[in-house]
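Removed from the display is one protein chain of the complex; every other protein chain stays in position.
Chain IDs A and B follow the sequence of writing; residue 1 opens each chain.
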Amino acid sequence: MTEHHVDMPAENLSAEAGPRRAAFFRTLGDWPILPIILLLPIILFGVFGPLISPYDPSAVNPAVALRPPSWLTGDGLAHLFGTDYLGRDVFSRVIAGARASLLVSFFGVGIAGIVGITVGLISGYFGGWLDTVLMRLVDIQMSMPAILLALLISAALGSGLVTVIAVIAIVFWTNYARVVRAETLSVKSRDYVAMARVLGCPDVRLIRRHILPNVIDSALVVASLQLGAAVMLEASLSFLGLGVQPPAVAWGKMIAESKLYLATAWWLPFFPGVALVVTVLGTNMFGDWLRDKLDPRLRNT
Amino acid sequence: MGTILELRDVKRYFGIRSGGWVGGGGEKPLKAVDGASFSIASGSSFGIAGESGSGKSTMGKLILRLDRPTGGAIEFEGRDIGKLDAEGDAWYRTRVQAVFQDASGSLDPRMRILAIVAEPLEIHARTGPNRLGKAEIREKVEDMLAQVGLPKRVMDNYPHELSGGQKQRVAIARAMILEPTMLVLDEPVSALDVSIRAQVLNLLSDFQDRYGLTYLMISHDLATLGHVSSQLAVMYLGRIVEIGDTEEIYERPLHPYTKALFRAMPLPDPNRKKSAPSLRGEIGSALDIPKGCRFCPRCDEAMPVCSAVDPELVDVGAGRQVACHLIGGSQHTKATHQRGSNE
Partner (left out) sequence: MTQAPLLSVEDLRTYCYTRAGVVKAVDGVSFALERGDSLGLVGESGSGKSMTCNSILRLLPRPAARTVGGRVLWDGRDLLTLSEREMRSVRGREIGMILQDPLMSLNPVFTIANQVGEPFRLRGAAKSRSDLREKVLDVLRQVHIPSPEARLSQYPFEFSGGMRQRTVAAIALAGSPGLLIADEPTTSLDVTIQDQFLRLLRELQEETGMALILVTHDLGIVAETCNKVAVMYAGKIVEFGDVRQVLRSPAHPYTEALLKALPVPGTRQKRLYQIPGEPPNLLDPPAGCAFEPRCHRAMQACKNARPPIKRLSDGRQAACLALEAGEVQ
C-alpha cells in the first residue's frame, strides 16, 4: 500500500496555518471597541468597587444632604455625582450598585442559560412527547408577563438578592430553550451526527461532544443580549421594592428612592439611570457583534 | 464465502404507526422501501443503484440502524439486527461502519482530526480488557492516517482546513479504525473531483484486499458501481427491479429501467450516438405508487398487463432476478441488447 500513498502537497496544509495566525491579529481590527468602552467602567466598578469608591456608599451624612454634583458648584471632586437625601455619595452608590446589578444579571443569566440549554438540548435531541411537554411549558411561561412572575416569586421567596437571581433565571431560561432546541434540531440532521450514531456513540456523549459545541454559539449570543435585559429587570424589581434590601445598593433602587426629589435633585435618578443605559446598550451592542462574529455566514463579510 | 448480511422482505413505510406514537394511522403510507430481499457474501462488494426517490438511501439507513424497518428482517452475521440489546448494538457498531457522500458534513467542524478518528476507539475501547491509553489511541490514529495516505500533521487540523479528498480519507480512517467487517459506502466519491475520485476508489479497493472487507455501495453512478461492485441491485420507487452479477447486468441489462439508466449514462466517448431518448417523465412519488408495475408509466415497452399486475422478482438464471412482465419464461429472449457499443 505504501507505494500508493498519495503525496500530500505540503503547502496545502501549512499554507492554511499561516493565514490563520495572521487572521487572528487582523481580527483585532474589528474588535467591538464601542461596547468595550461602554462596559469597561461598569465592569471595573463591579469588580473593584470598594477600592475605587471614595466614600462608604451607606455612610449617612445629613450635613451634606442633597448636594448637586460638586464640579457644578465649584467644589471640585468632593461629590462627583452629588449626594442624596441622607447625604450619601451618589458616585459611591452607583459604583456599589454596579456590583449588585452585575452579580444579579450574571448569575441570573448564567443559571437561566444552564437550565435553558439543557432543556433545549433534551427537547431537540429526544423529541417526541418530552419535546412536546417541555415546549408547552416554555409557551406557558412565555405567555406570562415577567413582572407578574417576579411578583409571584418574590411573594414566595421574599425579597433579596437571591430572589432577584431566581426571577431572572426563571424569566429568561425559556429564550435559551427555544433557540437551543431549534439549533439542536438542525445540527441533529447533519451527517456527522448520523455518523456518530453509526459509531455507536451513546446519547449523552453525542449531545456533549457533537451537538453542544455546535449550538453553544447561539446560546452565547442569547446570553449577551439577555445580560442587558437582566440588568433592566433587576432595576425594575428594585424600583418596585422587590429587589436587593438595604444596606445593599442597586441602581433600580436608587432611581426608586429618588421619586420624591425628581423636581429638586435631578442627579439622584440621572446617574444610576445613565449607568443602566450604558450597561444595557453596551451588552446589546456586544451581543450584536458576537452574533455577527460567530455566524459563519456573516463571518466573511 | 458465507453470507454476511441478509435482508428478507424489508419494508420501511413512513406515516404509519411504526412503534412510535405518531398519529395519522389512516393515511396513505409513504413506501420508501417496499419489500427488499437480498444477501451479501462476505468479502464481496454489493452495489445498490437508483435515482433519488428510489429508496436506496433509506436502505442504507436501515442497514446502519439509523432507522428501523416497519417490516421484514435484516440479519448480520446470523443475528437479527432488529433485536439487538445494548451490548449487541455495541457489537454491531464495531462490525459495520459507514462513509457518507459529503465529507465536510460528516466530520464534526468543531473537532480536530485526531479527535474525529479517535472517537470510535474512545467509545468502544475505553472500558474493559481492550482499554486503550491516550498514547495507544494516538498511535493507532497515526497508523490509520498513514494507511489512508495522510501525513501525521493533519491530526491537529480542523476539517475545514483539509481538501475534499483529504476529508474523505479522514472519514475512511474513522470508519476503519475499529477494524469493521463491513462498510456501507453511501455515494463515497460523488462529491469528489475526478482526479481525486480514482485515488479514493483505489484506497477502498486496497482496504478490501488487505482486510477482506465487505462493501455495500450505494450510488447513482453506474460507472463507479460497475467498477466497485460484484453484485448489483437496481432500485426504483422502493423496489428492487433487477439484481444479479454486475458484469452480466452491464453486459445485458434486462429490465427496461436498467436499460434506460445505461442509455442515460454519459460516457466520454464522442462516437457514441444516442438515438432514442433514454426515458420519458420522472420518477413518481413514493406516496402515490402507480398501480401494477411501478415503472409502467415511464416504460416504452409496457403491455396492458403492466398497469394491472405488480410484477414479482423472478429468477432468470445465473443468479439474476428481474421484476418485469416482459422477462421470464419464454419472453426472456425478447430482451434486446440495447446498450450502445462503445468500448
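Please note the rule applied: a residue touches a chain if its C-beta (ideal position, glycine included) is under 8 Å from a C-beta of that chain, and two chains touch if they have at least 3 such contacts.
Here the structure is a predicted model, which means the values were calculated and not measured.
Of the options B:94, B:181 or B:246, the residue whose C-beta touches the omitted chain is B:246.
Considering the full assembly, B:165 is the residue among B:43, B:105, B:120 or B:165 that touches the omitted chain.
From the options B:10, B:113, B:141 or B:261, the residue with contact to the unseen chain in the full assembly is B:261. Considering B:29, B:55, B:180 or B:226, the position touching the chain not shown turns out to be B:226 (whole complex). Only one of the listed residues, B:62, B:196, B:254 or B:286, touches the absent chain: B:196. As for the chain not pictured, it touches chain B at residues 51-52, 163-166, 193-199, 201-202, 205, 220, 222-224, 226-228, 230, 246-247, 250-251, 260-272, 274, 277-280, 282-283, 343.
As a convention for this text, only the chains that are shown with their structure count from here on.
If each chain is reduced to the centroid of its CA atoms, chain A and chain B end up 49 Å from each other.
Contact residues on chain A toward chain B in their complex (touch as defined above): 1, 4-6, 8, 12-13, 16-17, 128-129, 190-192, 194-202, 205, 209-210, 213-214.
Those residues of chain B lying in contact with chain A across their complex are 20-21, 64-66, 89-90, 92-94, 96-98, 100, 102, 105-111, 119-120, 123-124, 146-147, 149-151, 153-154, 157, 161-163, 166, 171, 174, 199, 202-203, 206, 210.
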